[in-house]
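One structure coming up, written as structure tokens, with questions to follow.
Apart from one protein chain that is not included, each protein chain of the complex appears where it belongs.
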Amino acid sequence: MTMTEEQTMLWDTADRYLRDHTDFNQRRDQIAEAIYNQPEKWQAFAEMGWLAMPFPESLDGLNFGLREIAILAELCGQYLVTEPLIDALAVASTVLIRSEQAATLVPGVISGDLIAIAAIDEPTAGSRLSPSCTLSQTDSGWRLQGKKYWISAGASATHFAVLADSSNGLAWVLVAKNAAGLSCETFPTHDGKGGANCHFDLPISDDQILLMGDAAAEALSAFRECAMILSSAETLGAAQAALDTTVDYTKQREQFGQPLASFQALQHRMANMLIQTELTRSLVYSACDAADHDSPDRGRFARAAKVKSAAVGRKVTQEAIQLHGGIATTDEYIVGHFFKRVTALETWVCSKGEALQEFIALDAKKVASANSASRH
Amino acid sequence: MTMTEEQTMLWDTADRYLRDHTDFNQRRDQIAEAIYNQPEKWQAFAEMGWLAMPFPESLDGLNFGLREIAILAELCGQYLVTEPLIDALAVASTVLIRSEQAATLVPGVISGDLIAIAAIDEPTAGSRLSPSCTLSQTDSGWRLQGKKYWISAGASATHFAVLADSSNGLAWVLVAKNAAGLSCETFPTHDGKGGANCHFDLPISDDQILLMGDAAAEALSAFRECAMILSSAETLGAAQAALDTTVDYTKQREQFGQPLASFQALQHRMANMLIQTELTRSLVYSACDAADHDSPDRGRFARAAKVKSAAVGRKVTQEAIQLHGGIATTDEYIVGHFFKRVTALETWVCSKGEALQEFIALDAKKVASANSASRH
Amino acid sequence: MNASSPLPTDSDAFRTAVRDFLSEALTPELIRAGERTTSVFSDFEAGRQWQSILHQRGWGAPDWPLEYGGTGWDIQQRYIFQEECRQANAPTPVMMGIQMLGPMLMHFGTPSQKERFLPGIISGENVWCQGYSEPGSGSDLASLKTTADHDGDDFIVNGTKIWTSMAHYSDWIFCLVRTDKAVKPQAGISFLLVDMATPGITVKPFTSLDGEIEQCQVFFEDVRVPADNLLGQENQGWTVAKSLLEFERGGQHFTIDLKKQLSKIQRMMSTETCRVSGDPTFAYRVAETQIDVMALEQTELRIKGSLTAGDNPGALSSLVKVSGTELGQCCAELLIEAAGQSAIPWQSEVLAPSYSGSTAAASESVTTMAEYINSRATTIYGGTAEIQRSIIAKHVLGL
Partner (left out) sequence: MNASSPLPTDSDAFRTAVRDFLSEALTPELIRAGERTTSVFSDFEAGRQWQSILHQRGWGAPDWPLEYGGTGWDIQQRYIFQEECRQANAPTPVMMGIQMLGPMLMHFGTPSQKERFLPGIISGENVWCQGYSEPGSGSDLASLKTTADHDGDDFIVNGTKIWTSMAHYSDWIFCLVRTDKAVKPQAGISFLLVDMATPGITVKPFTSLDGEIEQCQVFFEDVRVPADNLLGQENQGWTVAKSLLEFERGGQHFTIDLKKQLSKIQRMMSTETCRVSGDPTFAYRVAETQIDVMALEQTELRIKGSLTAGDNPGALSSLVKVSGTELGQCCAELLIEAAGQSAIPWQSEVLAPSYSGSTAAASESVTTMAEYINSRATTIYGGTAEIQRSIIAKHVLGL
């Protein structure tokens, strides 16, 4: 029940690379210059095979499971990676891979050239599940019209995978960021990922339409589940790092002639942080396993992991700031950045509240089916 | 904004009487013998005028407000009074007083001879607001049929004020406990008040029908509001007493060579108990004032007090047990009894959940009317 | 603690076998004793009877090694067994001998001690209680004052123990006593096994908050105990006890009971007469608790996994105890809210397994109030939640 040898190797390699290539002050400078994805880092990710992990060997992928990708996500949380790793992998492994264009697109993902980011949020009355952005047939072919806003990591995208409504139901459409008819405003975000707001009004060729109808809906569902799990894993990594930072700091910092760590009220609060972080860890890993083994409970586990990690990530990083005191409120100190990243992850793709509502719905189904089974 | 002189006097007198006439071990013995209302105590309550407080001078009452009755309720919480004081006053001041029989009945309440307890809960699908218990007209007159269960203080009742459904809407019916056709099982309760389950199937004379239709519904609403406030006040008194007991105990009890009270983690938890108890106090007194001044916000305040006191009473008494340790889990030590009483008060007449739902409904109404006012 | 945690894979055949046994062996009265359990222990006589039945089947102590009468089951099977017992409402016997003393006897006992005591423990013939806490020594156990002085080949014990569960039913008590006052507190403690029938012992039962009797105070006045009854070396009692505490914490599967409570809550929520059935926040709170229970279950599995792999789960056990007991309190709160006013009656007599009459409380809420009240003790006994948090702070976080 420990990590497999392969998983341990992956963890160690990724941990070493990120430790060696992460500098907190440099990160702040880059963000200030609106650099959210360093080309040399992204290239290194590609070379280490991270961008190939979810794909089948037939597409030159490494055929890894979510459990392995979650290792990267956890480390992204720990090292405050701003590169669009989980963003790009979540879309590629659930939407691009399902399309007929997979064989053309996936190599670009693996090489690092194609960074497709999901565009699902809208400023208007549409929801992430039923968009008001439309893909419609005109005399001269398809046309995509509408707005997609608040796209996390959108500043690093080469393409957007746009969720739209069509006469055939949902559709996923791939649009290059530099396409004529796409006006895209990028902006900084507090977590350093860089975002984008997009207005689409442009013709779409058939090969840009990735999926339509049921297949698109299925991909949306898979994408959301994948995003829930990866955001949970990254939150876990950030929470653990915030806890570790706090433990280190309180051991060193003295007040009233003794280390903060010797105050019982603070000790018990750090114990709570550990308890909650470990409980979250169990759920996150189990959610990965449930997905990788296609367990009938996979949907419940993904949502449970999302709900728990969102609550715990918030609480643990808030406590980390409080236990540090003043220093944690400056941008120059790392611990607040875990808090900011966890805050952004809370609402990415699926909020805690949405996940909880979906958990209840899935649970009611499960109870109903168990009851009907027991009646037979 | 301090208590009026009259209120202070009332508090001091009641406090002195209850302190002098309360013995914790005696209380346990009495409960074991199923004595929930000591006749000599009840007589003393009557003589001190406590049973006359809510009634107008025209009925020889003292014409006090809820703020004054809440002082008694608070002290009942502090001294773990098992006598049906708030139970009897809540019904008498909202239901009996509204009836045509008030002039006949209230003197009995004031003298202590008539103890009418509200019978509203039902074991069947009816709710406390729309009973399945029926008052119906037969050839030979009225007939009351149905069950009322889990009547707190029911063991001390001389009469039940039964909420029933009739062809004219709601009805309040007064039934003597020894009436033929009423089968009443009394039972002990963990809070020492003693309860009753009743099956009614008996003829009812006109003078037993206290209220019907809109007047009955109005009385129900007044009764519930009064019960919410008095249960909040009693909860406040019990929570304060549990806190005081805990503070005293932790100052004396030593572990690891120092008083428990010197451990910071425990200090901060006791500080939280104080903070929450004081916040509750403010709401409870304000709810009384709102009711006594017939403020448009009286309904919101009553529900706010109920919600807050239920949450705080639970938390504070649970913490009191935890901070004591083993000794608090025995029936021989007082602090657990505050917890048990607060637990019973949580669901009496109106639960925290119901109060919260009603608060939201009232709030929506308030927002809507404010909006419509601002449009004019 | 970076262990991956596979989901449980049921061994269906094993489960069926257990289930078949239970449906045969459990009488209606035993089942009622299980159903009307309001604390850790079921009705004492029902529990003793059930232990004897299990022992006859060879299942008296599934956690013990085969050589001492264990079952040879793997961890998964032991979990399934426990789960099925709870689902079938088997009563819970007094387990201090099996769960706590047994493993320590195996580890520290002389061959003759093992031979003398283990059979009576597994058969349920000898019921044991635990004498650790004293009136002045709760969380600060090492400050205990009960003395055992040498007198020829015997010890003479004087002092008192408190919070001794089921002492009034017990045949034996294992206790910590002070054998050296000159050294620092933990170094002068020994571990003694004492026959409760020895002259000089008196037992004063306490009525618990729920009105039942489980806790006792035990008084020792010049109680003569043969030196043979010393477990481990003299003045090494703290080491023996510490391993016991570790074992107590590691061996618990809280989620079996938690899941059972959650099912009950969900059943109640879906009945029309339930006060909370229409309240969406109640459903959300139940769902959040469910998620917490899932997280704890997966953590228990991680620990089981590391036990299988031979690792020391260490302070993760404290984590499980804190979360398990606090989630139990949370479930008890949800249940009391779902029961509402229908849980107020307090009828001790209906808790007897022989009672089959009607109850003043709603039938599904007969035990709810007592369970809620008793749930408050779960974060106090066996090492308070505060002590567990301090252990985590010290041993996991290094504070």
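A few comments on the model shown:
Letters A, B and C mark the chains in the order given here, with residues in each chain numbered from 1 onward.
By definition in this document, contacts are C-beta pairs under 8 Å (C-beta built on N, C-alpha and C of every residue); 3 or more make two chains touch, one makes a residue touch a chain.
All of these numbers come straight from a predicted model, not from anything done at the bench.
Note on the chain not shown: across the whole complex it touches A, B, C. The hidden chain makes contact, of the residues B:L283, B:I321 or B:V342, with B:L283. Of the options B:Q43, B:N168 or B:S262, the residue whose C-beta touches the omitted chain is B:S262. Contact with the omitted chain, checked across A:E185, A:D207 or A:D248, is made by A:E185.
Residues of subunit C that touch the chain left out of the display are 280-281, 284. If you put the missing chain back, the residues of subunit B touching it would be 1-4, 7, 11, 67, 247, 250-251, 261-262, 264, 267-268, 270-272, 274-275, 278-283, 285-286, 289-290, 293, 295, 297, 300-301, 304, 307-308, 356, 359-360, 363, 367. Residues of subunit A in contact with the chain left out of this view: 121, 123-125, 149-150, 152, 185, 187-191, 195, 197, 254-257, 265-266, 314, 318, 321-322, 325-326, 328-332, 336-337, 339-340, 343-344, 346-348, 351-354, 356-357.
Here is the rule we go by: only the chains that are shown with their structure count from here on.
Here the CA centre of subunit A is 52 Å from the CA centre of subunit B. Residue positions 264, 267-268 of subunit A are each in touch with at least two other chains.
Shared interface positions of subunit C, i.e. residues touching 2 or more other chains, are given as 386.
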